[in-house]
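Moving on, here comes subunit A:
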Amino acid sequence: MNAIILSAIWGVVMMFSSVLVKNKGAFRHIAALGLLVLLAANICDSYGPSFFPINTHDMLRFDSFGLFFNSIAIASTLIFVLLSGKDIEKAGSYVAEYFVLIFFVLCGVCILSSFNTLLMLFLGIEILSIPLYILTGSDKRNLKSNEAALKYFLMGSFSTGIMLMGIALVYGGTGSFQLEVIRSVFGSYKGVSFLEVTGLLFLLVAMCFKVSAAPFHFWTPDVYDGAPAVFTSFMATIVKAAGFIAFLKLFDARVADTSTAVNWKMLFCIIIISTLLIGNITAVFQQSVKRMLAYSSIAQAGFMLFALFSLNDFAREGLLLYAAAYSLATIGIFAILLKMKDYTFEGFNGLAKKQPLLAAANTVFLLSLAGIPLTAGFFAKYYMLASVVKTGGYTWMVVVGVLFAAVSAYYYFRVIQAMYFKDGEGRTEEVSGSFKIGVALLAGLIILFGIQPQALLNWFYF
Partner candidate 1 sequence: MTLLVEPPLNNATNYFPIGVQFLFAIGFVVVMMFVTHWLGPKRKTGDKLANFASGIESHGDARHPVAIKYFLVAILFVLFDVEVIFFYPYAVNFKMLGWGGFWAVMMFVSFFVIGFFYIIKKGALQWED
Partner candidate 2 sequence: MHLLALDWMMLIEKLVLIAVIITVSLVVAMYLTYGERKVAAFLQDRRGPNRAGPAGLLQPLADGLKLFFKEEIIPNSSNRFLFVLGPCLAMLTAMMSCAVVPWGSDFTMFGRTISLQIADVNIGILYVFGVVSMGVYGIMIGGWASNNKFSLLAALRGASQVISYELAMGISLIALLMMTNTLSLKTIVEQQMNGSWWNVVYQPLGFLIFFVCAMAECNRAPFDLPEAESELNMGYHQEYSSMKLGFYLFSEYINMFISSIIMATLFFGGYDIPFVNEANLAPNLAAVLGVVCLLGKSLIFIFVFMWIRWTLPRFRYDQLMNLGWKALIPLALLNMVGTAVIELWKQ
């Protein structure tokens, strides 16, 4: 509860600071402070004391899973703000408002990680999405940004409509929005009724939309490409991870396993394979690193979907680890990308000579995304594969996943090749010393999680 309420409050604080504070540079400090407070409050919440003992009528349920994810999300946002705060200031003229919206998104994230009724799922997703529409379009004069915002908005609200239809149908079938009730109904019926199954399918489609799983991914590359890069970074990481957390909570084991009307496993299988296929294959052909990252985020989504396929304890832990590893690495890459003058692969040529530290850190991030050992990304992928292997059957799907992981190495390594092995200018903006230190620390963090994943996951079992 702490995180939800405080993020909303701090959002409002930021809102009014935009009126009261004249110094543009101060906003990111205020935001960072707020995120620190938020993180502290959330950790506090995880260990017991909640500052806001509000009776949520079981609409929200705060378990260690959700709270821990909140911590990850808030910490990632903090890192994001620290690394890319200055670039947010360049995105447009309403600097404070961007931070406001980021706080509101976080509020949505925190709701999504703890919802226990479809109402809260819906609200969480909307609280999360609506600020993002604005952030996407924040570069008002840029046509690409406009298009991205419009596309994101139309697709987002379309999928909201589908999700609502799903919720309504599930409600019609079960008479409740509470997850337990829905699960028990699914468990008790001999054959679930048409309403529930259709409803759940609608929900599945809508969630696939939100997490950009194929075949509902088509909006993602354009939106990620069109949005100002600094917000793409935020969207592609924390927000997407939150979507997956919600997806996982929604399709928890008992829903998917007991209903026989639809072969959920097979359905997820198809979604995963096609997501991996489309994400990876198209990413290979991109010329712009930003766009490549957009497609690779689809591919990474495919890997996260493994958790939804298997729905066991490995899946849950693994999704947390994946969220953290993926978010940190992507935030890092985007932070460096934002410093580049040219977003194409050629733009990275020769970066290692000009900025050895940035290149090294970027290499760590890219290796993490590719899932090479010694980086957090390896254990993230490891957990995902392990969860599927543990459920038994469908091992061929793991093999396919692994094949695509090898494909993904291709486009991640293109950046490494450009940085290290090709000659070029590697032109960057002015890079401050503190930025370098920040990036290096982030890379160190990723390696730490790559050697000792329980440094992260132990928190989950406190």
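Basis for inclusion: all candidates are chains of the complex that A comes from, given by their letters.
Methods note: a contact is a pair of C-beta atoms (placed from the backbone, for glycine too) under 8 Å apart; a residue touches a chain by one contact, two chains touch by 3 or more; residues count from 1.
All values derive from a computational prediction rather than experimental measurement.
Asker: If you apply the contact cut-off given up top, which option from 1 or 2 ends up touching subunit A in the complex?
Answerer: Of the listed options 1 or 2, subunit A touches just 1.
Asker: In the complex, go through subunit A and note every residue touching candidate 1.
Answerer: 12, 15-16, 18-19
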